[in-house]
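Here the complex is missing a single protein chain, while all its other protein chains stay put.
Our next item is chain A:
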């Protein structure tokens, strides 16, 4: 993940920060509840909005962006409601999932039009800066209709960034991008987050979220299932044993010794090492070096196996 931080944040000026608040927000369509009593606060940094298809991510994003009225609860940006309040768009940018662009314009014309609609003092300079940020300089004069899906997506991001918003909401921003473009977009989101912007992006692809953000908001069936750093979330799931892979100079002897440790629920001896199930993350990781030392065994590798976002996510969805 550190590789993503190679470029300096110099092209993204520091900004005053904004906070997006959702207080008891629900949204229903007839009898169908799309979003159910969600409360969250988004501050500076990059947050991933994660959930399976149909979990209510897009509905939630639309409410945050002022494109849908909450059936109950309130969505506010720095205390101001986002619904029926176009003034919030001075501080908020949105990249919606739908691939909708004015195909008859060039990227430059499109981004410049956005800058002018924002009444920016120097729209041409703002448009050029936004196009530079997404690296679309080479194709900026061509009609958008001739672009690939990834290029259109970058153009849309440039248009959403042209007024340098404090809050940027992106719905499935990596769709249609090739791996290089994805890396570039991830790096850009990181730089924006590091510069104090509040960035929220939704995705149903775990690897994307894992690479861009440690902080996640997990939606499952319209509810906010978990919120925070996913590694911390995992450690709070005390009803699920933590799985570790341990390799040592004497796996069999270590297995025997570990079985006497109260925090260990089970040990499996495999060809590549031990798979240890521990009930208490902290107690086990403190006990292991002590046990190894006592038995004269050297631990070569200790890997938490289910601390990936994928396992955290599957535990949440199954729950």
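The working rule: a contact is a pair of C-beta atoms (placed from the backbone, for glycine too) under 8 Å apart; a residue touches a chain by one contact, two chains touch by 3 or more; residues count from 1.
Methods note: contacts and distances are computed from a predicted model.
Novice: Can you pick, from "histidine kinase", "Tripartite tricarboxylate transporter TctB family protein", "PadR family transcriptional regulator" or "ABC-2 type transport system permease protein", the UniProt protein name of the chain not displayed?
Specialist: "ABC-2 type transport system permease protein"
Novice: Can you tell me which of A:118, A:231 or A:247 touches the chain that was removed from the display?
Specialist: From the options A:118, A:231 or A:247, the contact with the absent chain belongs to A:118.
Novice: With the missing chain put back, one of A:89, A:108, A:147 or A:230 would touch it. Which one?
Specialist: A:89
Novice: Check each of A:58, A:153 or A:181 against the chain that is not shown and name the one that touches it.
Specialist: The single option touching the absent chain is A:58.
Novice: Would you indicate which residue among A:160, A:188, A:243 or A:258 is in contact with the undisplayed chain?
Specialist: Touching the chain that is not displayed is residue A:160.
Novice: Considering the whole complex rather than only what is displayed, give the residues of chain A touching the chain that is not shown.
Specialist: Against the left-out chain, chain A lists 27, 29, 32, 34, 53-54, 56, 58-59, 62, 65, 67-69, 84, 86-90, 92-94, 96-102, 104-105, 110, 113-114, 116-119, 159-160.
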